[in-house]
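Note that one protein chain is taken out, while the other chains of the complex remain in position.
Residue numbering begins at 1 within each chain, and the chains themselves are lettered A, B and C in the order written.
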Amino acid sequence: MSHIHLPDGVLPANLWLLSYLAAWLWLRSALRQSEKEAVQRKLPFVAAMSALMLLTMSIPLGPLPFHLNLTVLTGIVVGPWLGFVAVVIVNIILSLLGHGGLTTIGINSLIAGLEVVVGWWLYHRLLHSWRRSWRTLLATGLALLLSISLSLGIVGSSTGMLDLAGHELHLGQDPIAEEQPAATLNVSTTADMGGEQGVIAVKAELLGLTGIGALAGILLAGLGLESLATLGIISYLQKVNPDLLQDEGPDIESGGQR
Amino acid sequence: MSFKLAGIDQLATSHPSFLQKWSSRGKVVGTAVLLLGIVAATNWRQIVVFLNLLVAIVLTAKLPVWLFSLALYPAIFSLPFALSKLSVSVAEAATVVGKATTAALLLALLVASTPYPQIFGALSRVLPPVLTDALFLAYRLFFLVVGSLERLLLSLRQRGAFGKGNFCWSFRVTLHAIGYLIANTLRLSQRLEQNYRLRGYGVRIYWGAEPYVWRMLDLAMLLVLICLVGGVLCFA
Amino acid sequence: MPEPLVDIRGLSHIYQDRTEVRVEGLPFVVMPGQKVALVGATGTGKTTLLQHIMGLLRPTRGQVRVCGSDPARSFAQIRWQIGAVMQNPDEQIIGPTVFDDIAFSLRARSLPAAEVNARVQAVAADLGIADLLNKVPHHLSGGQKQKVVLAGAVVGRPRLLVLDEPFSGLDTRSKQEMIRLICRLNGELDLAVILSTHDLELVPDIADWVYVLQQGQLVLAGPPATVLTQTTELRAAGLEPPALVQLGQELVRLGIIPEVPLNLSMGKRLLAAAETAR
Partner (left out) sequence: MPEPLVDIRGLSHIYQDRTEVRVEGLPFVVMPGQKVALVGATGTGKTTLLQHIMGLLRPTRGQVRVCGSDPARSFAQIRWQIGAVMQNPDEQIIGPTVFDDIAFSLRARSLPAAEVNARVQAVAADLGIADLLNKVPHHLSGGQKQKVVLAGAVVGRPRLLVLDEPFSGLDTRSKQEMIRLICRLNGELDLAVILSTHDLELVPDIADWVYVLQQGQLVLAGPPATVLTQTTELRAAGLEPPALVQLGQELVRLGIIPEVPLNLSMGKRLLAAAETAR
């Protein structure tokens, strides 16, 4: 949902270098932390979730041009620390295949990593006593909302696109004075999303659907879809393999051939 | 996607070209130098030089044309950024798209001329070992899961999964399929890890038999690249 | 003479990675209610042929007719005429419970819940898996899973059942049980059966007609008794004739029994007859 297919060469150097540094520090502490959690035993699951995230990005959801990210689900299944490791792996492989740049691995990992951690924390900690369905929906929805707003702010402002508000940027209708802030937001989101959502936002603009309404609609649709999808997948796993959803994550010896 | 990955593997290991003469470490560092040049480029002329260089390499190495399609995604993903730059100038917009496309083509060239264990091996010099191991496992798993998914989708299609024109039904089936894939992939990852462990994985994955020394050929290639990147950036 | 259910001639399919798979030579024809085995070494194109029958692939060249129409073009109609069982049951079962999985194709056709329920119960009872309906498929044995897949394939009352290597991975008991079930469904529902396999031992028990595929050519066709005794031709196609048939041929040559036994029960019967005749 909020994954950025941000290509190389659009972010200012200080931003991607800084995000590289931050992601590196986060990764170090994630690895140090997970060392205590028998990382060797859980490594296969990290790899599995990475492979699945890569895969679901190529499965369209019905007629809609969205794809799932599974970031929150990854957090729920392998935990917050190893979940970040999985996210880094996904971004490295994606960049090697042209989906997102090499210089943007840092920022992409930070934002997706945030979804992993917030999703895990909401699901397994804050809302622990809630019903599974509400807990899943809220954990996914809130985690995504947070990461979207954050990436909006960081990327939008740092690429200087917020400054473009003053320019005539509307591709659809004439801008009128009151609509200026909405237009600003729209453009920055376009920049932030970069990928399908960005393209959709631009399409929406071309269709004349400028303003906060169209944008909110698009974002909410994507956000709602990923939340519903996470819920659907979790209820399925709950029926089929409940041990995968335990707090400690799946255990190495369960399942498989006898 | 799986077709492309298998095709890339095939090219990387068995496509004869002058690229295979360079060591993988040389190629990885060379890629980094060129990438820095692309990222640091400030106008479209510089990008055009880099792009031409890469296209020339792809063509002289007789790599298949579909390699260019890998650079197509970033071109699309950079469009929104380009649109926002249109207000400044067309050249600015072209630079944004050009940068993304050229960088992606550069990486495509690297993966199509260097076997993946060697790329991961070079990465393992800078990345923590746990990350490299998981990266490697994820890459192998991806192949297996794609195969499994393809067969699953065929079977589902045959059973009438997606022909109903009913979004809710298709959505539910898709979620079940993804749920199934997750459960299955987690189990598969355990078997994979066990099989690898039996064969010596876990001590430290061995990433290829290249010696540590830099050969003259690699150094010469790097020197040429550095001069070229420096020249282009200063000149234009 | 009734119209053939399946009629395939001069098929060729070129995959995305440029490899070409051909099924030429004899025409591949299946009549209603017939049980046909398609045998050939691995990689000769058995699966490609079956996927064309199911309408999952479009031929690059050649003619494919199923129930009188082109299955790839009229996939939406043809689909309900065909039930399919593939090699790996794990890659076909996605319902969270056995019931959900068997009901899948009925729900895809938007049948009312009551009818779905009645049909699933009936087919599960018929195949002896009624007690599994509430189970999670993951925990079943390979043989049970394959029965679930079979139930899901025939619950929609198709006219044709296509099975692609359905026995690999099953033990002998489970294989025999699957064969018994398939033959019963064939008799009860007048269901035509097409089955691909590289295991010739099972062919006499399940098929009344055999096609042999050798490097893209259908080279032999006929009833099992005719085809399985042509050991030279089978070997040329990369197939090993059943051990029982080979031993039986020796016994015939020695004059101990009058004809080659195709399966164990026939062998025992022939020997018993030979004993009483002496």
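Rule of thumb we're sticking to: a contact is a pair of C-beta atoms (placed from the backbone, for glycine too) under 8 Å apart; a residue touches a chain by one contact, two chains touch by 3 or more.
All values derive from a computational prediction rather than experimental measurement.
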| item | value |
| --- | --- |
| Chain not shown: contacting residue from B:Arg45, B:Arg191 or B:Arg215 | B:Arg191 |
| Residue among B:Ala40, B:Ile57, B:Leu123 or B:Leu144 that touches the chain left out of view | B:Leu144 |
| Where the missing chain touches chain C, by residue | 41-43, 87, 141-143, 168-174, 176, 198-201, 238-240, 243-244, 246-247, 250-251, 254, 256, 261, 263-264, 267-268, 271, 274-275 |
| On chain B, residues whose C-beta touches the chain left out of the figure | 6, 9-10, 12-14, 115-117, 140, 143-144, 147, 188, 191-192, 194-201, 203-206, 208-209 |
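Simple rule for what comes next: only the chains that are shown with their structure count from here on.
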| item | value |
| --- | --- |
| Where chain B and chain C overlap in contact partners, by chain label | A |
| Result of counting contacting C-beta pairs for A-C and A-B, higher pair | A-B |
| Whole-Å gap separating chain B and chain C, where each centre is the average of the chain's CA atoms | 42 |
| Between chain A and chain B, centroid-to-centroid distance (C-alpha), Å | 20 |
| Where chain C touches two or more other chains at once, by residue number | 96, 138 |
| Chain A, residues touching no fewer than two other chains | 236, 240-241, 255 |
